[in-house]
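A single protein chain has been removed from this complex, and every other one stays in its place.
For subunit A:
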Amino acid sequence: PRHLLRNVILIPAGKFDYDLVVIGGGSGGLACSKEAAQLGQRVAVLDYVEPSLKGTKWGLGGTCVNVGCIPKKLMHQAALLGTAVKDARKYGWQIPESLSTMAEAVQNHVKSLNWGHRVQLQDKKVKYLNMKGSLVDTHTIRAVNGKGKEVLTAKNIVLATGGRPKYPTHVPGAMEFGITNVALECAGFLTGIGLDTTVMVRSIALRGFDQQMSGLVTDYMEAYGTKFSWKCTPKSIEKLPSGLLRVTWMDLNTKEEHQDTFNSVLWAVGRASETKTLNLEKVGVEINKETGKIIVATDEATSVPNIFAIGDIAEGRPELTPTAIKAGKLLARRLVGHSTELMNYDNVATTVFTPLEYGCVGLSEEEAERRHGKDQIEVYHAFYKPLEFTVAERDATQCYIKVVCLREGDQRVLGMHFTGPNAGEVTQGFSLGFQCGLTYEHLRNTVGIHPTCAEELIKLNITKRSGLDATVTGC
């Protein structure tokens, strides 16, 4: 009967427009598509930025390049340089006060990256479409933009549409008057460039991270001028005739309401994945109803065998650029049949670029206790002072290192945590050791480079269990 054939799209074997179509031109999507093209596949990438509530759009490259890692690190650097200029005067430099043109410089760099990605795609013969993609069936994608639409067929499909910031829709005035981004890092550099900034925290900071370290990060920020409203939650935002925003909030401890006025309100209450417009349900791609993220297997496959998901959109994956990139490349190699290697998501190091940077790899102390029991772990720790802070008369109270190990034998390291300058640079090197099965014995048998902050990891010898003072003394 004719009605049964109406929705069947008959495609002769080997007659797809593309071997691979990637929906999403961010960290994961670009890495996957370029790798596949390099291995000889016919590849297309769709990238489309739905404008924000305020109408903001950006170019090719995804969250990391445009509104994430890259501008974040540059603005963090701008703030650090502000602190460095203050320190410089203590070292004898005569530096006048001057204004910055930071925003423009950051935008220009981001635009050069948009262009760089565009050139790379073209050069590697990846077809690029600045159009919004959605699934029609397991092998067909619809692409739409203001100028028209197209239909593409593909043997394999990779979903890499990432996430967007959430607005607290239950707070009146939130969507009209607020903007979004990643809380502590932003509050940190905004304070650093001279703006009076308050962070309002409903319960805890840096959820999922070691909470002792999180406390050191926020203590440092408070000491350096960022205000914190702990255990408070916003009730409403109104715009006053003056143009200022009046925020009403409740202190969850005292249950009292407070009000104050601000120039800007920045929401950093989490990110949600971009899955609503992909038409996943119709095609049979399963998502976690709570998180909205796509459920994936260890090979990044979704519930549909030829459709895969990588990056922030995939359930249970770290929301990080390097893991999305690596997963994308390995997936491309598997799809071409060049390899069977799966992405290893364990032992991924990361750094929070707050004014006092925090780098870590492995388990938090809490998680290590949960898995092994407090008796089975040994925590070596130290409060240290970066040499550069001395002449600059900087407070180093929160500069701290701890290494969480198994108590027995060689004492395998379960987690490493470091707060201090250049935490990312320090942590990267040690994370390689961690990946290779680092033990406390290894640390003890390594000679430090002097004078550095990193050498303090090598010199750790005081345990939490001993109760002794963990402050590093002398040379």
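The criterion applied here is as follows: a residue touches a chain if its C-beta (ideal position, glycine included) is under 8 Å from a C-beta of that chain, and two chains touch if they have at least 3 such contacts; residues count from 1.
Throughout what follows, contacts and distances are computed from a predicted model.
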{"item": "Chain excluded from display, named as in UniProt, from \"Two-component response regulator\", \"Histidine-containing phosphotransfer protein\", \"Thioredoxin domain-containing protein 17\" or \"ATPase V0 complex subunit d protein\"", "value": "\"Thioredoxin domain-containing protein 17\""}
{"item": "Omitted-chain contact residue, chosen from A:108, A:145, A:277 or A:397", "value": "A:108"}
{"item": "Touching residue (missing chain; options A:123, A:196, A:395 or A:425)", "value": "A:123"}
{"item": "For subunit A, residues in touch with the removed chain", "value": "108-109, 111-112, 114-115, 118-119, 122-123"}
